[in-house]
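Missing here is one protein chain; the remaining ones are kept as they sit in the complex.
Right after this comes subunit A.
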């Protein structure tokens, strides 16, 4: 062992958005340590929002002024390419919006360690205790979300997955009301998430055994050249797939999603449903297209089945839900299925890949905004026990508060993919790519699933507008400025992307043009 070690070259400018977010998270921990309690939130909120905005500005600056790099950064470990930059921008905006929602009302517990309903909890509430650690935790999670879709080697992807997930496990358990449900969600998410991470890591080990490298580009070359080790390759790829499909909540790995989305504090649910989904899809597409691209003949039938199962399970089980958050969770599962249709639409031709990728990217933006808006509305419909989740409590909302019910109905129509909403163009872009990729049967299943899904969206709309309100129905809280801004932004995004989607479509298209660097 007498070789020389070469100090790695790190392109700090390329990684700057992530470094800003992680740096702000560490400063946030210092604030927690040294600032007095009454000042903490006042420091955290601007710090978090400014760092997210700064990271967004750096991402734009990179894409606009410096051009899209054609080589992976940090010795090939992190690929800051067109899709990664687009996904970074999306995640940062969605995280910014989610933070506005987080600071909106009292969503979080005063003392998480207190037994629910105990005297200690009462005391903590009286003292005005609060877990302002939420802000650094969110920043750490967002940092992980940025790294995950850009990770160009499997170990970096694993670390990013954990950095993204661990804060989310904690955040899930911090709901102020329905403490037991929230703790249950946190435990379930943690156990199942750890289990799926183990799958991912085991797949990484097997692929390393096959290719002799954890680098996606090297695995890709090995797929074409190394023979006789197919067991390692196939089992490794399958394990990796399980880990990634779990994170996006594809069937049959969807079981955690309704429970976790229901139990988690609603702003955190909004962050998970938008940011985590975007990040996980970015990583899924990168791993399957770049690392295992040469194997597409083998994984495509599997993902074909998973996509069908996910769309059907999401759409059909959503019909039976009586809880608004669980319904939105199943809707998120179904949307994951629609997105998988785009993942399958890869082909040997670069143009086909680019159109599938740009469809996925556009869909992620459109769905992300709408879902954050929908969960923001959920935070505003309340009764004495906190947010009113049961659908029967939403009956007649349109008569009490036409504006809010109208906005929610609009979001639901966007989920359903009605023209003039962003959801329509998202589905159109993905399905069109799938048709030209020769996956017509899948698209037919997708359209049928959309129709089934539209049924329960419309059912909620009918319930809101054509039922009589309950005598002791929930009250609509006057939104704080943050929550109002979130709802406004989400409506704006859903309208603009539905009426005039061309700029964002073009942006997604040019981001997808360079495809992935290796």
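Methods note: a residue touches a chain if its C-beta (ideal position, glycine included) is under 8 Å from a C-beta of that chain, and two chains touch if they have at least 3 such contacts; residues count from 1.
Going forward, contacts and distances are computed from a predicted model.
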item: UniProt protein name of the chain not shown, from "ATP synthase subunit c", "Polar amino acid transport system permease protein", "NADH-quinone oxidoreductase subunit A" or "Sulfotransferase family protein"; value: "NADH-quinone oxidoreductase subunit A"
item: Hidden partner chain, touching residue among A:7, A:65 or A:384; value: A:7
item: Identified contact with the non-displayed chain, of A:30, A:351, A:403 or A:499; value: A:30
item: Where the missing chain touches subunit A, by residue; value: 4-5, 7-8, 26, 29-30, 32-34, 115, 120
